[in-house]
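One protein chain is absent from this view; the other protein chains keep their places.
To keep things simple, chains are lettered A and B as they appear, and every chain counts its residues starting from 1.
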Amino acid sequence: MSNAKMIQSDISSVLTRQEMAEIDHELEHIPYKSGAAIDALKIVQAGRGWVSDESLQAIAKYLDMSSEELEGVATFYNLIYRRPVGEKVILFCDSVSCWIGGCDSIKQTISDTLGVDYGETTDDNRYTLLPVPCLGACDRAPVMMVGDDLITHLDDNKISEIFSSNKSGVQS
Amino acid sequence: MEKVLTRNIEPGKAPTDMAAYEANGGYQGLRKAMLGMSPLECREVVSASNLRGRGGAGFPTGMKWSFVPMDDKCTPGHKYLVCNADEMEPGAFKDRLLMEYDPHQLIEGMILSAYCIGADLSYIFIRGEYVVAIERLREALDECYAKGYLGDNILGSGFKLDMYVHPSAGRYICGEETALINALEGKRANPRAKPPFPQVSGLWGRPTIVNNVETLCNIPHIIDRGADWFKSLGVGEDAGTKMFGVSGRVKTPGCWELPMGTPIREILENHAGGMQDGLQLKGFLPGGGSTDFLTQDHLDLAMDYNVIGKAGSRMGTGTMIILDDQTCPVGMVLNLIRFFAHESCGFCTPCRDGLPWTRQVLEDIEQGRGKTEDLDTLEYQINYIGAIGNTHCALAPGAMEPLQSALKYFREDFERHISGGCCPYHSGKGA
Partner (left out) sequence: MPMIYVDGQEIEVKKGENILEACLNAGLDLPYFCWHPAMGSIGSCRQCALVQYQNEEDTRGRIVMGCMTPVSEGARFSLKAENATQFREAVVESLMLNHPHDCPVCAEGGECHLQDMTVMVGHRDRRYTGKKNTYRNQYLGPLIHHEMNRCIACYRCERYYRDYAGGKDLGAQASHDHLYFGRHEEGVLESEFSGNLVEVCPTGVFTDKPFLKQYSRKWDLQSAPSICQGCAVGCNIAPGERYGKVKRVHNRYNDEVNGYFLCDRGRFGSGYLNSDLRLDYAGIKNPDGSFFAVHQQQALDTAAGWMTGKKVVAIGSPRASLEANYLLRELVGPKNFAPGFSDHEADLIGGIATILQSTKSINPSIKQIETADAVLILGEDVTNTAPRVALALRQSVRNKAFELAEQMGLPAWQDAAVRNLAQDQRSPMTIVSAMDTRLDDVASTCVSLAPDDIAAFGHAVAAALAGETTDNAEADAAAQMLKAAKNPLIVSGSSMAHQGVINSAAAVADALSQAKTMLSFCVPECNSLGLALMVADGSSSSLKALAKRAVKVDALIVLENDLYRRGDKELIDQLLASGTKVITLDMYENGTLDQSDLVMAAASYAESQGTLVSSEGRAQRFYPVHSPAAERLPSWQWLLRLAKVVEHKKLSKLEHFDQIVAACAKSSPLFAGLVDVAPLNSFRDRGSKIPRQTHRYSGRTAMNSGVSVHEPQQPKDHESPLSYSMEGLNRDQPASLTPFVWAPGWNSNQSLQKFQSEVDGPLKGGSSGVRLISSSQTGAEISSQVNEVTLKPHQWHLVPMEQIHGSDELSAHTDEIAELAGRGFIAIGEKVAEKLAVTEGDGLLVKQGDVQSSLEVRILSRVAKNCIGYSAGYSETRELTAGSLVSLEVDKAWQRSGPEMIASDKAAFQQVIGDGGASNV
């Protein structure tokens, strides 16, 4: 009954007006409210970095879905984060072309530099390291994304450049 | 050779906006159709062009469209056109280029395709990681609405179309057209059973066409310049040009538009610059991570659907992945199987539970724990998982293609792993 009991005021205490407006915008061309499930998850995640239980319940209610239904959708997709992530997510491509290009050792360098393995967030909360299926830049392998930036032709030097000791920002 | 799909794309050149696109003949096809061709006429041109789907399966586009109920044969309601821009096949990187550098070409192709099938709503289903392409497509859509190329009564023709960019939340399986439809409906992206095909019951239960980016990019040129012209572009059996790509340890990996039927050797040696120094070609996946290995013996084959098919592989996306002689074929196959096992939607048993089983056997072999009977187990699994029809969709059979061909061509490598109790390439795989 948890989600049935969530009433309108609960939703608006979780979702911002901006978020609700963006979801409404998506709904304009979708015949069923639940059809905007993925869009809504992405909208909320865009502002908050991840989708908390509370957010998920609020979105579900907003879209007349059960939390279970939305949870099924949220946990299906790679890019919906149901656990907190750092300020930037490193999407590290470990697919075949990058693997041929030696991504395994680069991944090791990242892990050594940042002290995190896949699924982990740095202590300073700046980065979360995740593997990602082929990023479609195989001619520039190995590659990764840091936040929205695609970084190509990775090697150890580049890694230490990017995650330099003061960890100040990303250069692509 | 005449560049068609990439005529606006050159290294160092800025992405094409509306002005630049129109300056180079853009939206001519659209004008031609809107001002003087019926949807039927347009469909006939596309059918006659012999255009085949560029997403991997190579299904004739005109025929695919012909299953959409038209006019009074269709119950009242929406019809949808969806662009499959969910480029996630390992080793594929062609659609990114087309969308980032010439978004209008895709949009024009979509408007025309929608006109052909009578769709009034269209979506570009694009993988979420393609942030640049998403941005540029959205800008281009705004330009189109401003110009009256989208919206109500396009160019005064009475044809109405709205178009939206839908960034995916990320799953390889979304590239399967019915899984993509489920994702668009905000659901878990399990593929649907066919029949019914999306052409009759797709998005929201309505007639829907899903076409690949590159396929759609061809449409404006076909409408503009005709079927015969298009057919004349190919140098082999198939019509048109194709985006071909090469990745792996070659001198100049990249992506090029070349005539259909261009020989593999030419692509590899003239365009990709041949192997890096000190490396020999051992094999290659001709069309991405879910195609069978071919070897040096196949270098002189033309990149045509049937030719590659007869050689035991598939044209797929046309983006090749090169295996060199210092890279472990077992490791490469393991990497691919890991990918596919992880990207399985979990709907059907052979894929969901069979691929992890294969992964485990390959891990054992790669890490030196393999046993001779493991090769029999792999053969058993190929038999079990590898045939279309055994599984709910084509993901798992595709996953088995590199494995079955690796066992055929590189069996001694598997045996060396088992007899030696370690990966013989491990030290050599320097990177």
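Following the convention adopted for this analysis, a residue touches a chain if its C-beta (ideal position, glycine included) is under 8 Å from a C-beta of that chain, and two chains touch if they have at least 3 such contacts.
What you see is a predicted model; the values in this text were computed from it and never measured.
Asker: Would you indicate which residue among B:M1, B:A23, B:A146 or B:A387 is in contact with the undisplayed chain?
Answerer: B:A387
Asker: Out of B:E10, B:D152, B:D353 or B:E412, which touches the unshown chain?
Answerer: In the full complex, the listed residue that touches the missing chain is B:D353.
Asker: For the chain that got dropped from the picture, name the residues of subunit A it touches.
Answerer: 1-5, 31-32, 53, 56-57, 65-72, 75-76
Asker: Footprint of the hidden chain on subunit B, which residues?
Answerer: Contacting residues on subunit B, toward the hidden partner: 171, 188, 192-193, 195-196, 200-201, 204-205, 341-350, 352-354, 356-357, 360, 363-364, 377, 380-381, 383-384, 387, 389-392.
Methods note: only the chains that are shown with their structure count from here on.
Asker: Take the average of all CA coordinates in subunit A, do the same for subunit B, and state the distance between these two points in whole angstrom.
Answerer: 25
Asker: Would you tell me which residues of subunit B are touching subunit A in their complex?
Answerer: 87-93, 95-96, 121, 127-132, 162, 164, 166-172, 183-189, 204, 245-249, 253-255, 285, 289, 319, 321-324, 327, 331-332, 335-336, 339, 342-343, 345, 429-431
Asker: Taking the touch rule as given, give the residues of subunit A at its contact with subunit B in the complex, in rising order.
Answerer: The contact residues of subunit A facing subunit B are 29-32, 34-39, 41-42, 72-73, 76-80, 91, 94-97, 99-102, 104-105, 132-141, 145, 148, 150.
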